[in-house]
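Every protein chain but one is kept in place in this view of the complex.
Each chain carries a letter (A, B and C) given by its place in the written order, and its residues are counted from 1.
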Amino acid sequence: MEEEPRIGVFVCHCGLNIGAVVDAKAVAEYAATLPNVIVSVDNKYTCSDPGQEEIKKAVKNESLNRVIVASCSPRMHEPTFRKAVEEVGLNKYLMEMVNIREHVSWVHMQEKEKATEKAKDLVRMAVMRAALLQALPKKEVTILDRALVIGGGVTGINAALDLANQGFKTYLVEKTPAIGGYMAMLDKTFPTLDCSICILAPMMVDAGNHPNIELLTYSEITKVDGFVGNFKVKVKKKPRYVDMDLCNGCGDCGEVCPVRVPNSFDVNLGKRGAAYVPFPQAVPLKYTIDSENCLNFNYGICQTCQKICPKHAIDFNQAEEEIEIDVGTIVVATGFETYNPAPKREYGYGVYNNVITSIEFERIKNAAGPTHGKVLRPSDGKEPLRVGFIQCVGSRDYRVGHEYCSNVCCMISIKQAVQLKEKHPKAEVYIFAIDIRAFGKGFEEIYRRARDMGVVFIKGRAAEVIEDPKTGNLLVSAEDLYVGKQLEIELDMVVLATALLPRADAKELAQTLNISLGQEGFFLEAHPKLRPVDTFTDGIFLAGASAGPKDVPECVAQGKAAASAAACLMARGKIEIEAITADVDNELCIGCELCTLECPYGAIQMIEELNKAEVIEDVCKGCGTCAAACPQFAIFMKHYTDEQILAQVRAALTDVKERPLIVAFTCNWCSYGGADLAGISRYQYPTNARIIRLMCSGRVDPTFVFEAFKLGADGVLVSGCHIGDCHYATGNYRTETRYIAMKHALKQAGIDPRRLRLEWVSASEGEKFASVIREMVEELEQMPALLPKMERT
Amino acid sequence: MSEKSVLVIGAGVTGIQAALDVANQGIKTYLVEKTPSVGGHMAQLDKTFPTLDCSACILTPKMVDVARHPNIELLTYSEVKEVSGAAGDFTVKIETKPRYIDATKCTGCGHCALHCPVEVLNDFDENIGVRRAIYVPFPQAVPLVYTIDMDNCIECELCKNICEAEAVNFDQESEEIEVNVGSIILATGYDLFDATKLKNYGYGSYDNVLSSLEFERLLSASGPAGGHVFRLSDGKIPRRIAFLQCVGSRDTEHGMPYCSRVCCMYAIKNAILAKDHIHGGCETTIFYIDVRAFGKGFEEFYQNSQIRFGVKFVRGKVGEIAEDVDTNNLIVRVEDTETGQLFEDEFDMVVLSSGLVPSQGSAEINKILNLPIDQYGFFEELNRISPVDTKIEGVYMAGVCESVKDIPDGVGQASAAAMRASLKAI
Amino acid sequence: MTDFALFPGCLIPTRVPSYEVSLRKTAERLGVNFVEMENLTCCAPVGVLSLDYLTSLSLGARNLAIVEEMGLDTMCTPCNGCFEGLDRTATILNKDPETLEKVNEILAEVGKEYNGTITVRHLAEIYYDDVGIDKIKEMMVKPLDALTVGIRPGCHLFRPIEVIGIDYSERYFFLDDLIAATGAESVYYKHRLRCCGGLLRNVSGDIVEGILRKRLIELKEGNVDCVVTVCPLCFLQFDLGQKLVERKFKEKYDLPTLTYSELLGLGMGLSAEELGLQTHRIKVDKLLAKIG
Partner (left out) sequence: MSEGEYKVPIKEPIKTKDLDPDFKYEIADTYLGRHITACFKCGACTGGCPVGILTEIYKPRQIIGEALLGMREKVLTGGELWLCATCYTCEDRCPQKVNITDVIIALRNMAFREGHTPEALIEQARNMVETGWIQKTTASMDKRREELGLSRLPKMAVEDMQKIVKATGFIKYLYKKEDKK
């Protein structure tokens, strides 16, 4: 250690968030008594200007070389305080945060004294660790000025166009044969009833032939490697069996194809051939041959399309192609799916012909749709003059598992009702809703217009729909709270306003991109207000309905916002990344190669001649799995060294005032985030746990666990991401194998193995984290105290 | 990068985000704010929905960034006087009103305020709290420079003598600077609907009927009461609080047929915070027409408020409020349209969830730019697919001045506007 | 001051003659010139409007036509019911030529025609706007500053705001100024602008007595000496109705009721007999004693 550590502790009230529960002044006074602490003060808002000013003045005047800020979660303001200390010449890695808000005041609201004690312990642990912190050089990476936009809906198109106009080369990857997404399927958009394709088509054409945009349609992302500024993305281009350069979209092959299968673009109401384009205005206007239904692929017959194609563009043995592209930033704009209401048997979707969903109504109403714009009811093709819209089908529904509100269905139904009334002023239109959520610009006006046109709004969730077999008409029963009466309304057709769901492959894409999913299954943004379009992985941005249901204007705005965030990064050209990497100490390393097997990125290789391991700094992501596996303790993890972690464990277990005491190891990306969410949602749990933050659960070296038990910990919790979700791909697999080994070791040492517990907690499982702590405390309270023998050694 | 620059008018959270986004792309940015400090209405809030994040913890770091960003020139207590030229080449005259304090010298220590004899209502605290003639709107103001409010100052010069930094200078003049910018972003925000117009609710004549922002200031830790909720009539702790929705909004009578989009959620948030801040708990009831919890995490927040925090919801727009003259309690008369029952409940305090109207600032700046506005005073967007462009090329807008929205949407739109503006600046 | 065609209506002449005699005497002293009207029909108030819209408009239009024939342009009515009926008719016909034409077709049957030029004013408005507070103060021979008064303006004087357009609020009503002009003090009490239920007189006795009892309790709480109103129906409610409520609920209120003209007359030094106060069912002796 070069100079004596001079530590400054700054305890924050955060207004009343901390101050109402934790006695910040007492914590600051206690911290002043700790070794090497020179300055210890409390402040109402440490993150505000006066707060940061106080830190800087203290560093300058008292020449502090360590700063500890006890306030909110590092996931929120670590960058803020790191920047503050850097401005006064202190290396940002010499600043340590202590989470006494999400992990203390917000979750122990009724236990003020114990919470203050817990805060003191956590500050003590931080002070012990701070003494061992080392300055780390800035690690910068250059950023490629190319961007990748995943998803060709209105959001993706807007993001790509803005990036391209800014001069950045942009790849737009779309899973289906044409861009346009759901908006291309719509007839009109609310609230102004503009024709949807008229708005979308010009944008699609611009995106189609913009010099800076490379369109990769009918393609999927298979693998993403690298990190911010240097993503290596593998894209699988599915075979169209049509040569894109030759085909001019004349459509002869579509006509002549004998096959007639339901067209998913028409929500299976309309039919299309095996050779098809999803819709007439498709961009690119190139035909695709659907190998599942094509007679050639199934029976080796027909091939008429190949024969008659004037440009000889059809080539049946076109193979799947995989290309690799290097990009600096990625924008995720994969959109949503609609809910299939069949499981809600009470509405009879799929059983009664005349019960359809709003997207089906939209296709029926669309001039390019299966019925060329005439609204006809599926059972007998008659024009329905009595139509009912049932809201919240699959949304706000605990039973179906989607508790959220899908934001757009009220307005879709009101728009569709107005369209019906425009055609038939005397049609009877009912809307069954709990709340009419007409919140946006111009929404109340069209809601008023619908009422003036005679649409009847019934306050109450429709209870059930039954069919009158003779007429095919439907009987909807519901209670109308407005008039306090039960109703049984006979209608010709019922439209179910179905929920917007995250796409089925969202989980898979989240794992490929290493970003996490929110509670409702949509992608999780870093912070709804601070960083609404960022994810926790730098360089990857979120936009549109992929982050949560929203309407077209909001999608467009978020598309442009994500483009702006990406442009900011790429315009700067370089970015500072975490300088947390591994380092091998050559004397200790005995060349057993165990670490090279553990590393998922191959960032640690053997130097043949020395028979020693060596870390490739650029590739190493700093998860620490190798360090935990090394039998010789030869691997030195920058910023998360063994000594620093053990210092925290020891500090947690000196003058323990609360029994049972649990040492909890959490991984920064998932379980630490889960603990934060438990705080944000105010789930209360006992104060017995002391949380230590590591980059990955794979970093938990068995020695840490045994040291904890040796020093008298009653219980140890190791928590990390669910298998498959790990930010470092395979970190948690190693943790699982070590956990089993540790259990046996504890049994032999005469310690009840139940005292060690391994739990997977994702960033969206706040409640689970709280209940895990509660269960552990209850379980440990039943157990007899640890054998004193252990404490003697 | 380029000599072209961008002007952002209005330094609420939206204006700050837009300025940061443009500046981060290496483009020079001028950020003009009418009041002495940046922060806008968000600085007045205690917590934000739906995550109950502490509002200052989100806003103050961004305020610090904006003040310290090399590419941003912050012009507070200043107004745009004149705009000429076209997209890519606007010349703008900006007048900085005199603070009568030298910004370079003032350290924000606050001694002057301690000795200032004049006490006036602080409009930042919605006239619940007070401030001195020499003041900063709130302790975390950025820039932390004091301002003398000349209308109320009696020029006793006590502050001048006290100030070690000799920053007080009574004959400071207003300065005018001219800047040349490639594009302009409007982020002039909103004002609250003046609820005195609703005679049947008695706002303005009954002491315990508060507007939502007044209640926010009561809740705020940096507010006049340090976060303790009390009745303005007798200082007692309210045990039964009513929140009335759609005050001004969805009301063709007062020319505001639109829904103000955020009141349902901030009412639920305030109801939960009221229970949190009042020791011994209190009963909160929200009288609504439709609860519009449409955004991410909103519905869960709405359900939790009922299940875990016990906030009561009654569907019915309150007909009228009468005041019990001796106890200053409020008798709220409403029909619960779900059960058809008619209630005459007595409450200790009533909070009106007033709607949002375009700010005075929007009207003033529009006298210069005369952009087309819709019948409520919001700026009109160019067309459906460019929600942040105005009808004048090179002038963009974000936040509530375009249409009512909450903080995440405002911040999102700010980034979008920054993108469009930076295209013009290169 | 312009001349006003006086439309007494049917309730005041028959059931509340004291209002008519006091309004004539006070108007004379204040220099308000009323021109008598003949050959009138009923003003077709809400009771008739509720049965047939066109009949109500036609009868009202006929009375307005008579004022036109008299060469005047403003009609004054002391009764809220007539004010509501005729003002509504005038407002609709003055603005909507199509309905005016239909009504004139019917008026042709009786040889009359209405051209939509008449404005209808209530007596209270004339006291306030045309006579004015200062003039009334001057006329006060015996200021009534010992009296505390609870006003009952009567719903149709100021509602619906779209048709009548007077700005009002629970806290302030122009009638307060008129009362203050006489020296008396107009006291604020709960729900003082709330309806007295008069129009439901023989439709549902329970409701009428229920509403009236609430108003009487609130007036009692406001501890007023007397009730002053400008509407004959309110007068009947609080004068006659008070007796019925006292009998039904076995409670004592003993709240004398005056119309504003009677209060004005007292202030001007007119005796109770001259103002016809003896016809009131609730005795006013205690009140007269108080103002000496």
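Criterion: a contact is a pair of C-beta atoms (placed from the backbone, for glycine too) under 8 Å apart; a residue touches a chain by one contact, two chains touch by 3 or more.
Note that the structure is predicted; figures quoted are calculated from it, not measured.
Hidden chain, full complex: it touches shown chains A, B, C. Residue-wise, the contact with the chain that is not shown comes from C:T55, picked out of C:T55, C:T117, C:N223 or C:S271. Check C:G241, C:P256 or C:G276 against the missing chain and you find that the one touching it is C:G276. Annotation: of A:D225, A:D452, A:E508 or A:D618, A:D452 touches the absent chain (contact as defined above).
Only one residue in the set B:D89, B:D149, B:E335 or B:D374 touches the chain that does not appear here, and it is B:E335. Within the entire complex, the positions of chain B that touch the omitted partner chain are 200, 246, 250-253, 257, 289, 315-320, 333-337, 340-342, 344.
Mapped onto chain C, the footprint of the missing chain covers residues 10-11, 13-15, 17-18, 20-21, 24, 38-42, 44, 46-55, 58-59, 62, 92, 99, 106-107, 109-110, 112, 155-156, 159-162, 194-195, 197-204, 206-207, 210-211, 214, 276, 279. Taking the whole complex into account, chain A touches the unshown chain at residues 386, 426, 428, 436, 447-448, 451-454, 456-459, 477, 480, 482-490.
Keep in mind that, in the parts below, only the chains that are shown with their structure count from here on.
With centres taken as mean Cα positions, chain C sits 48 Å from chain B. Those residues of chain B whose C-beta lies close enough to touch chain A in the complex are 1, 13, 21, 24-26, 46, 48, 50-54, 56-58, 60-64, 67-68, 108, 139-142, 144, 220-222, 227, 250, 257-259, 261, 277, 290-300, 303-304, 308, 315, 337-340, 378, 384-385, 387-388, 403-404, 407-409, 411-416, 418-420, 422-423, 426.
Interface residues of chain A facing chain B in the complex, by the touch rule stated above, are 13-17, 19-20, 44-45, 47-52, 72, 76-77, 80, 87, 158, 162, 165-167, 189, 192, 194, 199, 203, 395-396, 403-405, 407, 435-445, 448, 459, 481-482, 484, 518-520, 522, 527-530, 532-533, 547-548, 550, 552-554, 556-565, 567-568, 571-572, 680-682. Those residues of chain C lying in contact with chain B across their complex are 168-171, 188, 190-191.
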